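So the structure is just underneath, and the comments pick up after that.
One protein chain omitted, others in place.
When the chains are written out, they are named A and B in that same order, and each has its own residue count from 1.
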Amino acid sequence: MAQTLGEIAQFLQAELKGDADCIITGLATLSNAEPSQLSFLANMAYRDQLSTSQASAVIVHPNQAMDVKGNALILANPYLGYAKVSALFETLPAGSQTIHPSAVISESAKIGANVSIAANAVIEDHAVLANGAIIGAGSVIGVNSRVGEHSRIHQNVSIYHDVVIGNNTIVHSGSVVGSDGFGFAQDQGEWVKIHQVGGVLIGDDVEIGANCAIDRGALSDTHICSGVKLDNFIQIAHNVEIGEKTAIAAGSMVAGSTKIGRHCTLAGGVGVTGHLTLVDNVHVTAMSLVTKSVTEPGSYSSGTAMSKTVEWRKSAARFRQLDTFSKRLKSVEKSLQGSDKE
Amino acid sequence: MAQTLGEIAQFLQAELKGDADCIITGLATLSNAEPSQLSFLANMAYRDQLSTSQASAVIVHPNQAMDVKGNALILANPYLGYAKVSALFETLPAGSQTIHPSAVISESAKIGANVSIAANAVIEDHAVLANGAIIGAGSVIGVNSRVGEHSRIHQNVSIYHDVVIGNNTIVHSGSVVGSDGFGFAQDQGEWVKIHQVGGVLIGDDVEIGANCAIDRGALSDTHICSGVKLDNFIQIAHNVEIGEKTAIAAGSMVAGSTKIGRHCTLAGGVGVTGHLTLVDNVHVTAMSLVTKSVTEPGSYSSGTAMSKTVEWRKSAARFRQLDTFSKRLKSVEKSLQGSDKE
Partner (left out) sequence: MAQTLGEIAQFLQAELKGDADCIITGLATLSNAEPSQLSFLANMAYRDQLSTSQASAVIVHPNQAMDVKGNALILANPYLGYAKVSALFETLPAGSQTIHPSAVISESAKIGANVSIAANAVIEDHAVLANGAIIGAGSVIGVNSRVGEHSRIHQNVSIYHDVVIGNNTIVHSGSVVGSDGFGFAQDQGEWVKIHQVGGVLIGDDVEIGANCAIDRGALSDTHICSGVKLDNFIQIAHNVEIGEKTAIAAGSMVAGSTKIGRHCTLAGGVGVTGHLTLVDNVHVTAMSLVTKSVTEPGSYSSGTAMSKTVEWRKSAARFRQLDTFSKRLKSVEKSLQGSDKE
């Protein structure tokens, strides 16, 4: 994976200051970099490390170009430069473009060109793997489901029936797509299952982290739009719609039939209750619970800030008295107004 | 899956108003329905859609029967009717009632009649699959474990040893049943593992969602009673008991040895700490933390409501001052009482 600095400059369309023939063998942070590694300065908090870093070259903003003692790649957005160059040093093995003999593939499945299917994967009836799709070891692609071009399904993923996954989409290990939504009707204390006859529609350029669960729709499809990025442990309930390029951090859960707009971000551990609508560009901070629709872009939060447990206990006890406090405060104010009038 | 409306009326024991020969090919919401689809009105908020829906027929309460322009199925509980009729349009492939040649089945396992075992499933020593059980691709049924009659284990499920699953129970993909409870004793700063020698007992008519984890007991069994419904990402720790027909929404976690009663509901993301008892008919709202036993039926909550982050920060900062506020308020009240006396 060695490249010359000149090749990398060309790949990034970056201005090169220094030795174009310098060999770069890897990427590292400024403080961890060894000679022959490329680093970057994206956060000004680490600016002082420019002078001590062992990196052979650093991607920097034009304003910091003068501060680099050695080689520099100068870019308006060094973090984006780092993201792009990371692709050159990817360690993930490419697909084999072969079908392992232990894989079990239905005769009715349609397998495109250059598809990779790893050991013990299972491709069920009428499933479609488009050109260049990669299926990891032990993964199951259910009846009638489709994996788009150049999409990669990692190991031990479970795709149920009637799931459509677009192109260039990634699903990490342990994730489940198309499991039943949680729907029951009450019949005199008995739960009667509502069979979930919808599917799941996942767009292009989506990434789904490890151990996620995306339920199939009750009637129509659950929908993850193109460009959505989901971290690990994301729960997407039946008939949810996640708008384009929205990103959701680990452990967040979206309840049934909720629609989240485009370019939103949910930080880790966020809950969104069912049947809500969040407009585009809504941002929710970690472990907040959204119980009402959000009609205005912006940042939203719930919860309390952390304290030492002994202090917190006092606040938590007082929290339960807040309504009484309010009344007592009002009474005090009235009493003072009364005394003012006297 | 086409049915006549007359057949569906008979199946539901519903009163039919209109054309018994009308062919129904699917189910949809009022707003999404196309001709030949059946819909339902369960939530009065959607009542106006009766007049614009393209559905060929609608399941309605007698009070709305007059508002349906076309065909109607009249039932006291339209939502229950929808639940029942959904079974007629299920898209999930039925079990094959065959054993795939790639499945690995111990010679000591007992396989009942009409059992389906999909590709690459593994049935370990002395496991029992009762009549009509369905095991999905890649799932593992551990040593001495039992899957009851007509129960369905979806793909890539992991059942450890000594797990007993009742009849007509469903376990969705990625779920794990019988993993070790989290038990350690301290020995001078070292964690000493407490081997978890209990099992797991799961009743009849239970549904377990995707990517759940139900730990085996430390000594006696963890117990999920009949009729319990678990959504995705449910954590059931060792020796928990979940009472009959209790339903738990996604991401909820119950810590060790806690007993939850019957007909309870935990909304999403609820935590229940260990060694508690919750009586029957307790309901906990989303993302609440239960740290004490609950002796009275009813609805319980914790947390705070969502605000814009800038507003929330002010409240969160004040939360930490609540104990001081309380003292200051008391002091103000005393001072006023003093001045009253003067």
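Note that a contact is a pair of C-beta atoms (placed from the backbone, for glycine too) under 8 Å apart; a residue touches a chain by one contact, two chains touch by 3 or more.
Here the structure is a predicted model, which is why all the values come from computation and not from measurement.
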item: Full-complex contact with the absent chain, from A:Leu41, A:Ala118 or A:Ala237; value: A:Ala118
item: Among A:Thr52, A:Thr91 or A:Thr295, residue touching the chain not depicted; value: A:Thr91
item: Contact with the hidden chain (one of A:Gly132, A:Gly227, A:Gly256 or A:Gly274); value: A:Gly227
item: Residues of subunit A in contact with the chain not shown; value: 26-29, 32, 77, 79-80, 82-84, 86-87, 89-93, 100, 102, 118-120, 136-138, 154-156, 170, 172-174, 207, 209-211, 227, 229, 231-233, 245, 247, 249-251, 263, 267-269, 286-287, 303-310, 312-313, 316-317, 319-323, 325-326, 329, 332-333, 336, 339
item: Subunit B residues touching the omitted chain (full complex); value: 102, 104, 120, 122, 124-125, 138, 140, 142-143, 156-158, 160-162, 174-176, 179-180, 182-187, 189-197, 199, 211-213, 215, 218-220, 233, 235, 237, 251, 253, 255, 269, 271, 273, 284-285, 287-292, 298-305, 307, 311, 314-315, 317-319, 321-322, 325, 328-329, 332, 335-336, 339
